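Below you will find the structure I want to go over with you.
All protein chains but one are shown in place.
Labels run A, B and C following the written order; every chain starts at residue 1.
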Amino acid sequence: MTLDPDKLARTHVAALDQILGVPFKVLDDGFVRVVDYMGSDESIVQAARVSYGKGTKKISEDRGLIRYLMRHRHTTPFEMCEIKLHVRVPMDCWRQWIRHRTANVNEYSTRYSVAIDAAQKTTPDKWRQQSSSSKQGSQGFVDPRQGKSLSHEEVELQEYVRQVYQRRLQAGVAREQARKDLPLSTYTEAYWKIDLHNLFHFLSLRIDDHAQVEIRDYAQTIGCEVVAKWCPIAWQAFLDYRMEMMNLTKLDVEIISALAKGQRESAMALAEEFGWLKRGEKGLKRNRERSELEDKLRRLNLAIPWRD
Amino acid sequence: MTLDPDKLARTHVAALDQILGVPFKVLDDGFVRVVDYMGSDESIVQAARVSYGKGTKKISEDRGLIRYLMRHRHTTPFEMCEIKLHVRVPMDCWRQWIRHRTANVNEYSTRYSVAIDAAQKTTPDKWRQQSSSSKQGSQGFVDPRQGKSLSHEEVELQEYVRQVYQRRLQAGVAREQARKDLPLSTYTEAYWKIDLHNLFHFLSLRIDDHAQVEIRDYAQTIGCEVVAKWCPIAWQAFLDYRMEMMNLTKLDVEIISALAKGQRESAMALAEEFGWLKRGEKGLKRNRERSELEDKLRRLNLAIPWRD
Amino acid sequence: MTLDPDKLARTHVAALDQILGVPFKVLDDGFVRVVDYMGSDESIVQAARVSYGKGTKKISEDRGLIRYLMRHRHTTPFEMCEIKLHVRVPMDCWRQWIRHRTANVNEYSTRYSVAIDAAQKTTPDKWRQQSSSSKQGSQGFVDPRQGKSLSHEEVELQEYVRQVYQRRLQAGVAREQARKDLPLSTYTEAYWKIDLHNLFHFLSLRIDDHAQVEIRDYAQTIGCEVVAKWCPIAWQAFLDYRMEMMNLTKLDVEIISALAKGQRESAMALAEEFGWLKRGEKGLKRNRERSELEDKLRRLNLAIPWRD
Partner (left out) sequence: MTLDPDKLARTHVAALDQILGVPFKVLDDGFVRVVDYMGSDESIVQAARVSYGKGTKKISEDRGLIRYLMRHRHTTPFEMCEIKLHVRVPMDCWRQWIRHRTANVNEYSTRYSVAIDAAQKTTPDKWRQQSSSSKQGSQGFVDPRQGKSLSHEEVELQEYVRQVYQRRLQAGVAREQARKDLPLSTYTEAYWKIDLHNLFHFLSLRIDDHAQVEIRDYAQTIGCEVVAKWCPIAWQAFLDYRMEMMNLTKLDVEIISALAKGQRESAMALAEEFGWLKRGEKGLKRNRERSELEDKLRRLNLAIPWRD
């Protein structure tokens, strides 16, 4: 590595500077805004190239290099970018958010100050139904007429609980204790600082449709409004190679290979062996792994051998 | 290091094996219990001694070595011990707990299952008053007659909110959304696994009297009921060298040195220079750093030069 | 979650207890041996089920659950297992090993003790040739006659450097400084403790054939000799769903889908658009991403559209 004796200037990303401090609204009263950042697509390249030493600077073009790093999970260069957000989030959602342990956090303290007087409200058309297929998901919406009464009841609940909270404060109860019955829907705020590699990990889990709608909205906003502007090349690589990537397990590969060779019988035999083709009275029994492969086959336009 | 060719047996701590799985009650409906562990005082010594190689095994006696490591913050050998707890904690308290990022956690999911039907209740005599000196603390208790009405109101609130929660579930609302207005006092459960070094860090912050009473109760229980049995030598060292240790800042040292030489004048001059002796109408103005030193001087039985 | 009031016994894995303390030889003078552990396949299941609360214990059978967790990267339950190894590794290899930051480490100190008197030696038939296709890999071996002289020279070098080291010590030079010119091939030893999730991450990177042969040998040994005995179900899931898994990028999926629909033309157009089909004098120019897809197509028995 040749040491460049010139002084450096800090990395700037004009598109991000434009939105510095600007809140992007999420949910009914939440937001995400960028407070500060360090690095850019260029810093990823710079970090990757420290490995190569002098003389190899022109081998790969920047975009190609970033895409290569993403594709092959060379993650450390992405750690060289750092971003600090100011977020406003319902505590219920924050409970999920904070499980990501690699970030730096300073949260609004309801010990020190009176709790933020805002709770996330659900409108009549947004009460989601329990999913029948997934124990931890939702699908479709509750009838809006019923939704109306649920929303009405929620407003009442939140007002009532806030009054109790206020009465406790007026009675001289310590803030740290008065807050104990506040609803999880109460908004909190925090500074949240994280490097780009760990942010991508957060986004990959939270943009995913297994994530809960609320945190998904935040993740989408961070991804599309912030990261897409900050490190556009890395963001595109992330979409192409992680978000919209398909995983084929060893079992999937074996079955597809058999099918591609025209050996439908041996594909069926493999599926049988994996325990995927057990039959009940109504035909094939549900099998999670088999239906995962079916989804992949559909996306690849390949025929599903056990369906006629 | 000579490699001992014999097979090893796992470390066991009889006193801890005795309480494995036994819940220690905390708060009205919480608990802490040990599920599994790895290592002991002996493992700390073993890890420290890998540094010394063969031939030095007898230099220090185990207890002395552990105490030396603790005193000098040689923390890595303590990381060789690991413990897994099963805890039941109000979410409000868990919000503080989870801020310790170095633990492994699996928490009860209220997306997947119906929320635990228990919320932490405050009895009439346990409503703490807001501290007048600290924005984030409490002191003394609210009048128990008022406490009675606060407690009554809390029970009502918790019952009402639970009913709303149940109505949502009955209306088919997804669990992940129905839970959004549950009170922070709702109990949750988790497996929580951490190494001894990071556990000591957790305990030092959470046994401290700046910590909130609730989490302090958990920390006390973990320290006195669990760690004291698991690694008694390390636990005693932790008390002697961390919990009951006194920090003297550079400024404190300068003042005490001056006093010890009998130079009260120059001690006063130093305090003046530090901005500790500003006077208002009622004498010395409050100064946090000065009163911290006063507390230390009292504990050391040394005179406070600016008090007569 | 119903609290089981009975006392617990610690998890034991008989197959692992059998090899506790037994060194598995790696390289010419290195080893890996298990010193202690916590947890088992069963602990992974237990941790995952804390999410489901009571009543759902029988839904999935253990094996299916572990495989599901692995397939969907639900990683936290794997963090509930912990293992402590004693390893002996050349410093050159240790430099790569230590880059995994999530482990607990106590290493033999060459400040405190005289450096271990052993350096890793390469036999005449094991000098690997620089790879022509990868800047950071090797392929094939140097001619053994030349290898013989390289090995001879290495023995001489190591002996000479050791003598210099000894002369420094005899001259009273501090160990911390005397060691400064020791070769990277010098062996070091360490206790290395890590949870199963992070161990799988280590193994996935270090068993991979892009990893250097030396650390690959250690990773293979840890995987096949240790993890396979400790958590056999998780290990098999790791092989099926991570080690032998195939990633299809968004671009790969688009091309395969087109091919599967019989639209070779549009598959070619896509590849063209991706910049994969640039031609030089000798036909298609090298393109890393294209050749990655070609490898996948071969493994899937699918035809490569741009090859005739």
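Definition applied: a contact is a pair of C-beta atoms (placed from the backbone, for glycine too) under 8 Å apart; a residue touches a chain by one contact, two chains touch by 3 or more.
In this text the structure is predicted, and so the values were computed from the model without any measurement.
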{"item": "Touch criterion as defined above, residue of A:A47, A:L157 or A:I222 at the omitted chain", "value": "A:A47"}
{"item": "Sole contact to the chain not displayed, among C:L20, C:I98 or C:M243", "value": "C:I98"}
{"item": "Sole residue of C:L182, C:M245 or C:L300 that reaches the chain not shown, by the stated touch rule", "value": "C:L182"}
{"item": "Among B:H12, B:K25 or B:K261, residue touching the chain not depicted", "value": "B:K261"}
{"item": "For chain A, the residues touching the chain missing from this view", "value": "1, 3-11, 17, 19-23, 31, 34-39, 43, 46-48, 50-53, 56, 76-77, 79-80, 82, 84, 86, 88, 104-109, 112-114, 116, 189-191, 193, 195"}
{"item": "In chain B, positions touching the absent partner", "value": "52, 56, 67-68, 71-72, 135, 210, 239-241, 244-253, 256-258, 260-261, 288-289, 292, 299-302"}
{"item": "Touching residues (missing chain, whole complex) on chain C", "value": "90-92, 95, 98-99, 101-102, 105, 109, 111-113, 119-120, 122, 127-131, 135-138, 142, 146, 150, 153-154, 157-158, 160-161, 164, 167-169, 171-177, 179-185, 212"}
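The rule is simple: only the chains that are shown with their structure count from here on.
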{"item": "Contact graph of the chains (line, ring, star, complete, other)", "value": "complete"}
{"item": "Chain nearest the global centroid, as defined over all protein CA atoms shown", "value": "A"}
{"item": "Angle of the C-alpha superposing rotation, chain A to chain B, to the nearest 5 degrees", "value": "180"}
{"item": "Centre-to-centre distance between chain C and chain A (centres being mean Cα positions), rounded to whole Å", "value": "27"}
{"item": "Distance between chain centroids, defined by C-alpha means - chain A, chain B (Å)", "value": "32"}
{"item": "Sequence positions of chain A contacting 2 or more other chains", "value": "135"}
